[in-house]
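The structure appears right after this line, and notes come after that.
Just one protein chain is left out here, and the rest sit where they should.
== subunit A ==
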Amino acid sequence: MSGRVLVGVKRVIDYAVKIRVKPDNTGVVTDGVKHSMNPFCEIAVEEAVKLKEKKLIKEVVAVSCGPQQSQETIRTALAMGADRGIHVDVSGKDYENLGPLQVSKILAALAKQEDAQLILLGKQAIDDDCNQTGQMTAALLDWPQGTFASEVSLEGDKINLVREIDGGLEHIKINTPAVITADLRLNTPRYATLPNIMDSLMNNETELHKPNHRTSLCVGLIPLFETVAPEDMQGGTDRSGAMLRHTVLQSGKPKRIILSCLCI
């Protein structure tokens, strides 16, 4: 297999940022907040670049769906070693409503257009935690899928994959073309080097695509009613021991711990 790999990269709020809910509860604050590439997408890019370095594939194309700022995310992918970028321009209301179903339709259309042999995605995004895009894309294309990959190796026109599942590790072999989603332990993404950043920004262009009406961004919208922050933790009651002691743990105002979606 020596073709083209499409890597989906999503621009999300940086994992270390303290998330704040908007006062009107319609979502979280994104203005002026640090954004970066979804960590699982970084792992997907790294895997694609490694495959190219091993000469198992010819070209890595980074794709991002979103507004103007998505180009920053594509730039990061280019700096890591992707050859080309495609920015699918989705902004305003369309962007607010953009979800896995719409993105997977876009990716499926692009895969056919670019004659891709492999689609590499992160297993999920850390903002919505959907874990659906890879699976939906494979279904739309009627391609095999290897999700939660922690090891990928190419063998002729087949792919050997190790998947991290609840029961342990699952070894599968799938045909190409295929969709793979990257899990945490697949690799450690590289830093972009200064020469790479300069080369990539000078030589590589990002194409701009407008999704056409056939991609139907309006289909399958999930209406969002409300976004609220998790409730403050309440103190606990100690009921241990032979005698019932009413010990209310005085914790004062407890620290709010916002769990990051990464399983670190």
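Convention: contacts are C-beta pairs under 8 Å (C-beta built on N, C-alpha and C of every residue); 3 or more make two chains touch, one makes a residue touch a chain; residues count from 1.
Definition applied: contacts and distances are computed from a predicted model.
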Name under which UniProt lists the unshown chain, selected from "Phenylalanine--tRNA ligase alpha subunit", "Large ribosomal subunit protein mL37", "Cytochrome c oxidase subunit 6B1-like" or "short-chain 2-methylacyl-CoA dehydrogenase": "short-chain 2-methylacyl-CoA dehydrogenase"
For the chain not shown, which residue from A:A79, A:L101 or A:V162 touches it across the whole complex? A:A79
What is the set of subunit A residues that contact the non-displayed chain in the whole complex? 14-18, 32-34, 36, 72, 75-76, 79, 191-195, 197-198, 201
